[in-house]
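Pasting a structure here, questions to come.
This view holds just a subset of the chains, kept in their places.
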Amino acid sequence: MSNKFRLDEVDHQILDMLIDNTRVPFTDIAKKLLISAGTVHVRVKKMEDAGIIMGSSLTLDYEKLGYSFIAYVGVFLNNTSQTKFVLERINEIPFVTVAHVTTGKFNIFCKIRAKDTKHAKDVIFMIDDIDGVYRTETMISLEESINDKKRLMHTIFKDI
Amino acid sequence: MSNKFRLDEVDHQILDMLIDNTRVPFTDIAKKLLISAGTVHVRVKKMEDAGIIMGSSLTLDYEKLGYSFIAYVGVFLNNTSQTKFVLERINEIPFVTVAHVTTGKFNIFCKIRAKDTKHAKDVIFMIDDIDGVYRTETMISLEESINDKKRLMHTIFKDI
């Protein structure tokens, strides 16, 4: 697309290092790539301004924090004109970490994290009780085996 | 649980700041919490050693990077004894960012990111062609409306 920001080889290598550790000092990146720390700073700033880097987040061990219950909740609406309103209500429930408007049988598809079965029931009932939600269907995760965007990121930067 | 690492109020406040920006300097955290930078360092180190902080990752705008196609793929296996083997093969496909062993009709449930419909077809076929995979069913995301674990993290730290 014409409006796609053009990243060059240096940008890719900077991203490739930050992906593995967002806290790596810019001077380390500079040394590795044989450029100045100022250049690293400018490049990162440019990618932030272009909206490519939207921020950074911690990867925590939710199980150690007592939040080991993961479920996917499919939401049926009474009418799709309510999609925006319902998403705003869902957005107020912090235990919903992901939500998509989807094709197929569900109107909205959410991922939730909860402490245990009882807590999951409470979260599901919060979603169920939103005006315009007609019914939900839940699928429980027995084990989160992969949760890793880094492989994708590295592939993207190799690929471009 | 008895084996749950005990975080105190200071740990929570440190995490609360890092969640919003993993690159915030420890000196800034120290100033805000009226403790020494060394203390921040020690606390973060301790949480890393305990496995609570597993790392950090960039939040990139995938659409700007040309990867705007998201789908959920439900995988049926011939036999659940193949679960581990199939997950290892799925793990070699970088376009699969999440995979769960689930209850309900699917054995494994994946989230994929692709460039477009054609690319998505290729990724789905890669999964389909793994030995032991019997069939897949795909649900397309029309819009990723929420993807935000920060609200959950803040809730957890307020809650504990």
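Chains here go by letter, A and B, matching the order in which they are written, and residues are numbered from 1 within each.
The rule is short, and it goes like this: contacts are C-beta pairs under 8 Å (C-beta built on N, C-alpha and C of every residue); 3 or more make two chains touch, one makes a residue touch a chain.
Everything numeric here is computed off the predicted structure, so don't read it as measured data.
Of the identical chains making up the complex, 2 are displayed, while the complete assembly in this file numbers 8 copies.
Here is the rule we go by: only the chains that are shown with their structure count from here on.
Inter-chain spacing, taken between the CA centroids of chain A and chain B, is 7 Å.
Within the complex formed with chain B, the chain A residues making contact are 1, 4-5, 15, 18-19, 21-23, 50-61, 64-67, 70, 72, 87, 90-91, 94-104, 106, 108-110, 113, 139-156, 160.
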